[in-house]
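In this view, the complex is presented without one of its protein chains, the others remaining in place.
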Amino acid sequence: MAITGRDAFLGRVREALRRSPGAPPADAATHLGLSSDDVASAADGVRREMAESADVLLDAVAESAASAGWKVRRVGSPEDAADVVAAICAEGGATRVLRSDQDIFDAIPVDAALEARGVTPGIAAVGQAGTDIPALKQAAFDSEVGITGVDYAIAETGTVVLHPRKGLSRLVSLAPGRHIAILNRGDVLPSLDELFTLERAAYQDGTLEGSMNLISGPSRTGDIAATIVDGIHGPFEVHLVIVG
Amino acid sequence: MLPKTERFKQGARETLADPVIQESMEAVYNGFHTNRQSAGQATEGWDAQRDRGRAIKEHTIANLDYYLEMLTDKVDANGGNVFFAEDTAAATEYILDLARARDVKTVIKSKSMVSEEMSLAHEMEAVGIEAVETDLGEYIIQLAGEAPYHIIAPAIHKSQDQVAEMFAETTGTDPGQTPEELTTTARGMLRETFQRADMSVTGVNFAVAESGSIVLVTNEGNGRMCTSIPRVHVAVMGMEKIVPSMQDLGMMLRILIRSATGQRISSYVTMVNGPRRDEEEDGPEEFHLVIVDNGRMRLLADPNLREALYCLRCGACLNACPVYRKVGGHSYGWVYPGPIGAVVSPVLSGLKQAKDLPFASSLCGACREACPVRIDIPNMLLHLRHQVVEGPREVRSVGRVERLVWKAWRFGNMKPGRFRTGGKIANLLGRPFARGGTFRRVPPPLSGWTRSRDLPLPASTPFRDRFKKRRSRGRG
Partner (left out) sequence: MTCLVDQFRPEVGESVVNVLERLGVEVDFPEGQTCCGQPAFNSGFQSEAREVARHFLDVFDATEGPIIVPSGSCGAMVRKFYSEMFEGEAAERERARCVGERIYEFTEFLVDVLGADDLYTDLGPHMEDTATYHQCCHLERELGVDHQPAELLGRVKGLEMLPMYRSEVCCGFGGTFAVKFADVSTAMLDEKLDNAAATGASTIVAGDTGCIMHMAGGLRRRGSDQQVRHIAEILDEATGPGDQANGAPA
């Protein structure tokens, strides 16, 4: 789009640093020195580790997510996962449930499980049943529960990573009072560092979504008398359903 | 924000006399400070990561023009707009013009220290645009019409009762509400605002040069609301907030968050890569990045002060600082309180007016120890003190009496005979006024000492004489 006021500004920076225009850094103290092959092979290494250590990582994230404030349930099958999701909605007495339009719901029959309990979930996707962006926003704020898949989870921090995109609204994991995230075996990363290795490789390959969200527990504040309270703007309760 | 840095001593006195604030300051040490210590101990390779974090900041700042150029090229390529602002007036004007051009009625703000430098919410209200702070702490101090008290906990000085009373006045709720009830009240009020906001203004925790991304860290989720709902998203950053690569973010987030609250990670970390893509379900149509200088160039140009630009704004130095915990945030008189504020505020807002700030430290070094990137704050305070005494005419501001005192001190210390005689004279002159070897009261300039402490009379036989006696005894 547009860049305004850059030349004069950078001129003053160079003057302060006594650097000449366009000069690359003298030292290679950063990761920018890596070649594109290095980046790609580092990402391959991460994916291998995710597959090879899938069980260990799944155990680790179950523990770290719980300590970050997720309510964690582990299930063995897609059907059990769907039942647990429906049960969580029912426990909270929720009738207004919204889910993303991700492939995971083809494999995990959440809609059927909810309908068996008399709840028809909304689908947060523009174009679905005439939904536009304002209607989607309204639906997200009106819903009691939002259900999504998980792009990655991070064992180090108990984090769920979501890349909002077609089918995955930014708000479905944010505006409803409860968020349920469904995690598959094999999608767990050891630490934040591996996440950014993959992000970097994806960016190199031309993929950069509008945003990425790392979610590690409920929405929290400590701003009144240093008392920690859950549920200030986003969900006050977050559930992680682990399949596998 | 207009600096009131000259009021430091007065502010400190008022704060010391305020039992509510003194009580709330305990939480800063018992909560943040001790949590940070445990988090560091629990993190593998903690010190090595801090060293790496420092090295990355050092490298980035030393090549800042290069990375600013890369960053802004990438923001542009991602479909965003960039505005470089020399000062807060230019930044404010750009944002206000944009708001008018897009017919914006309501702006939601996520916590941003740079926007505090600009008094942005205030400026917007002045031209009839509703501007609402959405971080709960910022929201509280906006209601109170105050400046932030702490970098990451802006309303740390307010008691539960004070907040409850404020909410009661604004919304008619029960003034006896608990923090849980107050949070629910705020949730209701702010959700309504989120839904109708047309524009958001957020800060930036990190900007990634290689991809043109910005990263926001929050626990409340207001950063996510601000980057999900309004049509227009404006991110405001100080020019120093860059890391070169996405790969640097893992370590940087780790040292920032663990130093700030002691959490392993905050509830939300959001990376924004420009406006929403066409096929995405929601998100802003426009993204603007405003990069602000506002005096930072002076920090950059001075090798003694440059490392102030490594600051991640985690607040760890405030929590560690025994002076901050006594005098509180407002005494520092501008946007940035505590040890880092005592360096940054004088340089950004004027050293002459803020001349007390660099001196208001016992130089105990707790700030440097707590800093995730080991910024040598005491050393920078010494540098600023030197500026106040011997710097250029426009910043120099020391009284004649103090200059004389140090001249006399120098004279007395240049010859051991003078030094010894000086002690003797002080002993002889002081003896009639001392009780049991100490003074309860002395005249200025030392009167401050005896307000709360006895001052010992210099020894009648100093060590040098005793040593001599020892030796002559030994040999005799």
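Each chain gets a letter, A and B, in the order it is written, and its residues are counted from 1.
One rule holds for everything that comes next: a contact is a pair of C-beta atoms (placed from the backbone, for glycine too) under 8 Å apart; a residue touches a chain by one contact, two chains touch by 3 or more.
This one's a predicted model, so the numbers in the text were calculated from it and none came from an experiment.
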Q: Specify the shown partners of the omitted chain in the complete complex.
A: B
Q. So which bits of chain B touch the chain we can't see?
A. 9, 12-13, 16, 29, 322-323, 326-327, 359-366, 368-369, 379, 382, 385-390, 398, 402, 406-407, 409-410, 412-416, 419, 423, 438, 440, 445-446, 448-449, 451-456, 458-459, 461-464, 466-468, 470
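Operating definition for what follows: only the chains that are shown with their structure count from here on.
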Q. For chain B, which residues count as touching chain A in their complex?
A. 24, 27, 31, 55-56, 58-60, 62-66, 68-69, 72-73, 75-76, 78-86, 90, 94, 134-137, 140, 153-156, 158-160, 163, 179-180, 182-184, 186-187, 190-191, 194-195, 209-211, 213, 219-222, 224-225, 227-229, 239, 244-251, 253-254, 261, 264-277, 279-283, 291, 293, 297, 300-301
Q: State the interface residues of chain A toward chain B in the complex, per the touch definition above.
A: 1-6, 8-10, 12-17, 19, 21-27, 29-32, 34, 64, 67-69, 124-126, 133, 136-138, 141, 156-159, 164-171, 174, 191-193, 195-197, 199-200, 203, 208-227, 229, 231-235
